[in-house]
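The complex appears here minus one protein chain, its other protein chains still in place.
On to chain A.
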Amino acid sequence: MLPIRFRRLAAAAAVAVVGVGALAACGSGGDDEASSGPVKLRFLSLAWQKESLQANKDLVAKWNSEHPDIQVEYVQGDWNSVHDQLLTSFEGGDAPDIVHYEASSIGEFSKQGYLADLKDLIPADLKGQIDQGVWDTTTFDGQVTGVPFLLESQVVIANKKLLDAAGVTVPAADAGWTWDEFQANAQKLTKSGQYGVAWALKSPTNRVLNLALNYDGKFFYTDGGKTEVKIGDAEKEIPKRIHDMLYTSKTASPEALGMSGADTLPGFFAGKYAMLPGSVSLRQQMVEQAPKDFEWVTLPPVKGLSANQAANPQTLSISADSKHKEQAAQFLSFFLNPTNMATLAKGDWLVPTGKQANEELVKLTEGKQGWDVAANSAADLTVAPFQQADGYPEWKTKYATPALQQYFANKITLDQLAAQLVDGGKQVLR
């Protein structure tokens, strides 16, 4: 005889198998829709912050209640695995109708024909709301395959009390410091046990290439259909200035080099660092996590020859395989109308691409908590050559990030950095 316990286990197993089989059968399928029923659209969203998530869900619910004939199913994805998820879905012919992603990543899918050209699908008023420079970030081989709707600019978050104590005046939202002024003020803010700046450079490539536009540093140059990496004085300027702050003036904390933006917050709140260059979205952590008596302020982007930065907006696209492209475009027009776009931007602490949405947001927030600075920074965001380069992701991972990390760790010289970046370009862009 089998032991009683063993028999119970076997019985439980059998029940589980049958039960799950039945449940699986109940839950499976369901893709097909009745031809007479409402149009069903699947919307893959990457919203993940609490407020943003709620805003997305609320807007979808509102649409669904107002449009019983076009129902949108909200499906949440996540930023870290969305590329593989989408690739599999596109290959398998089962992609969501509406896809949330970012400009620098949709190029690959656009070139493979997975995303619909939106030129004739989106209304003129939505087109007119967004600057052409931003539309350029989602235009590939003449096709517009994403509606850019949220922008992330690089600003500086500062400890107000430390600025006051050092006699450093907060600049107006439209009058940011030059790099020379920024470095001089970092010097004023550096003393024993306190650094003027914490450069969080765990993933330095995007940051450096974004800021390089301040000095017109393009890194990727295309001539006669051939793209190559070139490093001249313009490209060297930003890495050199950051390196100087780390090792010459010693106004930047070396310990922050291996950190991500959020990792620097404990030191920032404790007064170890006076300024944090970072994304406008860092303001959310300030609001949620700063100690109650902590005063922080958002400083405008630092300027070189210009305040230009690379724009890598979040985008909404329509799958080329979607059977309901027009309905999906109608949903996008609703979802991204100025008021809704402002709501979405507020939820993610990012900058809306639409001019009216930007104005509404500043009005709504009265420009507080850095919204005035965020709104102003939108004008300087533009497409950068690296965003259109096919081999950029590989170049970034294999060559640029390790080389920049070595340079910022003072292990190689600026010329060696340049040589490694150029060599990497030759490997990837053959």
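Here are a few things to note about the model shown:
In this text, contacts are C-beta pairs under 8 Å (C-beta built on N, C-alpha and C of every residue); 3 or more make two chains touch, one makes a residue touch a chain; residues count from 1.
Simple rule for what comes next: contacts and distances are computed from a predicted model.
The subunit not displayed here is recorded in UniProt as "Multiple sugar transport system permease protein", chosen from "Cytochrome bc1 complex cytochrome c subunit", "Glutamyl-tRNA(Gln) amidotransferase subunit A", "Multiple sugar transport system permease protein" or "Dihydroorotase". Contact with the chain that does not appear here is found for just one residue of A:Gly37, A:Pro68, A:Gly92 or A:Gly167, A:Gly92. Residue A:Glu288 is the one among A:Asp223, A:Glu288 or A:Glu366 that touches the chain missing from this view. Check A:Gly107, A:Gly196, A:Gly217 or A:Gly261 against the missing chain and you find that the one touching it is A:Gly261. One chain is missing from the display, and on chain A it is touched by residues 1-3, 6, 13-14, 16-17, 19-21, 23-25, 27-31, 42, 48-50, 53, 73-81, 84-85, 87-89, 91-94, 96, 203, 260-262, 265-267, 269-270, 272, 285, 288-292.
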